[in-house]
Structure formats: C-alpha cells, structure tokens
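Excluded from the complex is one protein chain; the other protein chains are retained at their positions.
In this document, chain identifiers A and B correspond to the written order of the chains, with residue numbering beginning at 1 in each.
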Amino acid sequence: MNEIITLAHGSGGETTHRLLSEEIAVLYASEAQWDDAAVLAAHERIAVTTDSFVVSPLEFPGGDIGKLAATGTINDLVVRGARPAYMTVGLIIEEGLPLSVLRTVLRSLRSTCDEAGAAVVAGDTKVVERGSGDGLFINTTGIGVISAAEPPGAGRVAPQDQVIVSGYLGDHGVAILAAREDLPLQTPIESDCAPLHDLAHCMLQAGGEGVHAMRDPTRGGLAAVLNEIAEYAGVGMNVDAQAIPVRPQVMATSEILGLDPLHLANEGKLVAFCSSQSAPKVLQAARRHPLGRHSTIIGEVTPGPETRVTVRTSLGTTRVLSMPAGELLPRIC
Amino acid sequence: MCLAVPGRVVSLEGASGVVDVAGVAVQVRMDFVPDVTEGQYVLVHAGFAVTSVDEQEASDTLRLLQEAGRGGQGTAGGT
Partner (left out) sequence: MDKVLREEPEAHGGPLGCRRAANLMEVCGTHSHAIAQYGIKQLLPQGVRLISGPGCPVCVTPVEIIDLALAIARLPQTTVTTFGDMVRVPGTDSTLSREKALGRDVRIVYSPMAAVETAVEEPDRQVVFIAVGFETTAPMVAACILEAERLGLSNFSIIAAHKIIPPAMRALLQSGEVRIDGFLCPGHVATVIGLTPFARIASEFGLPCVVSGFEPEDIIAGLRGLLRQIDDAEGRGENAYQRCVKDKGNPRALATTDQVFEATDANWRGLGQIPLSGLRLRWAYSRFDAERRFDVELPTPREHPGCSCGSVLRGLVQPAECPLFGAACTPTTPVGPCMVSSEGACAAAYRYEQ
C-alpha cells in the first residue's frame, strides 16, 4: 500500500514519534540534540533569515520544494556575505501527501544543506486536514556567520556602481509555469534552483569591499530587486535591455503568456552591485564559476534623488522598469 | 489587443497540433488553418492558429527571439 501522511502523524503521539525518528530524522546530522531547542556556539556576528515555501507543484523540472527551501534560505544568507551555518525546518503537511514525496523532498533539502555546509538543527512538523494546504508548506530560518567588517548591503550601493547578473533570467519562473497542468505548453527549461554560497564567495574574494550589495532575484524577478535597491539606497539605475541574458524559450513563454521575463522568479542567480573598479574582477571570477558562466554587466547605478530604474531598449529609446504589481496573470488580450 | 506569436507546426493530429515557438511546444487548435502542413508557420492566439504566416518573414521574427539568448552576451530583445 502506498503510504500517505494522515492527521495521526501530526497528533504528537506514537505515530508522530515514528514519523520523526524514521523519516524527518534524515534532515539532522547524527550529533543532533533531541531537545526542545538546539544550543549552538555563539559567534561574533550572525545573519538570520526566514522564509516560507509554498510552491506548487511540489516537484518540478530542476528540483522540488525541499531543494528550493534549502537554496532559498542559503542564498538569502549568502548575499549578505554570510557563511550558511544552521537551519531550522518547519513542515506543514497536508494529510494525504504520499510518504514517498515527503522522503524525496527531505532528502533534497538535506543534500542541498550539506552542499552548502549548513546543518539543520531544529524543526517542527504539523499535519493539517485535506484542503488546508497545497500538499506541503515549508518554513525555514537560516543562520549564517559574518566575518567581514562591513557585509554587503543595500545601503552601500552608490552611483556608478556596475550591476552584474550571474546568468540567464526567468528559468525558474518558466519551469514552474510550464509544470502547471492547466497551461498547454511545454519547454525543456529547468529551474535554475542552486545554492550560491561558493559563487558568492568567489565574487566577494575577487571584489572585496568593492562588492557593495548582492541580492537573489526570486519572487518579482530582476525588476523587484532593482527597484527595491534603488528605493532603499536613494539611487536610480539604468540597464541595457540587450545586455540582459534571457533564454529564447523564456522569451517565447513570456510572449505567449503576456508576461515580463524581468518579473519572473530565479532561484539560482545573483545580482551584484559593484564599484566600477572592482566590477571587472568580480565579473571574471563569476564567469569562471560553473554557476556564473553567463555573468554579465547589465547596467549601472545613477545618482538620486530620482529612484527610477530605466531600460535602454533595442531601439535606443528609454523606458521605465517598474516594480511588478500584483499576481502574475497570464494575459491573452 | 491580441497577444499572438508565430511558430512552426511540428505535428498535426486531428483538429490540433503542436507548434514550436522558439523552443516552446504549444498545443494549438488548427480549426482556422485547415490546409496547414508540418513545417509551415502559423500565428498562435489563445490556443488557436489564427492564420498561416509567410515562412521567410516568420523565421526572421523568430530569429530575433533566438538572438535574445545567444551565449553569455544574450539579450532580452526589447524587454
């Protein structure tokens, strides 16, 4: 019989205990403390991030919600120049979820953490009634260690900084869209979901203090990142449409569905804002890395107080790239 | 008022077919292009082919989309 998760698994008794010790345990290293809270060695400065993952479908080309949860959390730490160290994993499971899916997801999560050197040290598991969740929701907290005196951050972005993206944009967004049952299209595009601790490290080594800020363009895509940074730092930005790398299939899917590829989510890309002096070195370091081969400079930061992000089009004209608004709706007309 | 993209007919089956738009395979109804053959280009709107497209011109347009993703210096077309 194909085993599924039932409400009994969430009730806190024997069935829960078995689930934890036989299945959830795969997340934890053998030295895991089985107490209500994990006690960890203190560090100079820590970075903390929290995230929730609600992707549907749970498994998609290039990954699954477990891999996504780990990479999303790791990458949030990594863009602040933190070394990922610890993670917590909260699971909200909808009853009826096949155990086989849970196993796959947990293993993905664990192996991605291992890749980045992060240990899962605490977690929680709940089961909710059918209809109350999309199969599985995952919440995480990530803790990283900061060693740099001044970590990269939006506040350090300054006029004349160069904007570097680490590769093709929109792959994850399109992979998820194409995996939806209700759209009549198929592409070979896979999610770019990947932990970026090593790529970020290489870029920071190469650029040092010159790397002013980094972000991972997830929900809302490049457009959201550029607008958020512009607003926070009180600067403007100008990017060249023809410099932004987008795969033909991503362009085509965007055209078909009436979406802007610059609004689509990425789960394995970095946007870095570097001083004009450090940018060439950072770019070179990124391109040498397997996850950054297609890195390119797409534009630069302009002085405030206008915090507009503008795009030079292929016609040589200028248009604004605004903050994405609302839910992504495939439009037709 | 109408998003439509050109693509190449890859296969036909009954009233439907698959159209390749720069590497994306779209399921398309062929009700309005009954004489279309595999290899021809059509314009796709809302899941239907609305007209056939002159091949030379269509492939020029598709090449613009293709060029959007060439190598590390790929472009985003006009977006």
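Note that contacts are C-beta pairs under 8 Å (C-beta built on N, C-alpha and C of every residue); 3 or more make two chains touch, one makes a residue touch a chain.
Worth saying up front: this structure is predicted, and the values here are computed from it rather than measured.
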Touching the absent chain when the full complex is considered, from A:G13, A:P57, A:P98 or A:G258: A:G258
Interface with the unshown chain - residue positions in chain A: 182-184, 257-258, 308, 313-320, 322, 325-327, 329-333
For chain B, the residues touching the chain missing from this view: 1-4, 6, 29, 31-34, 43, 45-48, 50-51, 53-54, 57-58, 61, 64, 78-79
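The working rule: only the chains that are shown with their structure count from here on.
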Rounded Å distance, chain A centre to chain B centre (Cα mean): 32
Of chain A, residues touching chain B in the complex: 168-169, 178, 184-188, 241-256, 258, 260-262, 287, 293-296, 311, 313-315, 331-333
Sites on chain B touched by chain A in the complex: 1-3, 5, 21-28, 44-47, 65-66, 68-69, 71-79
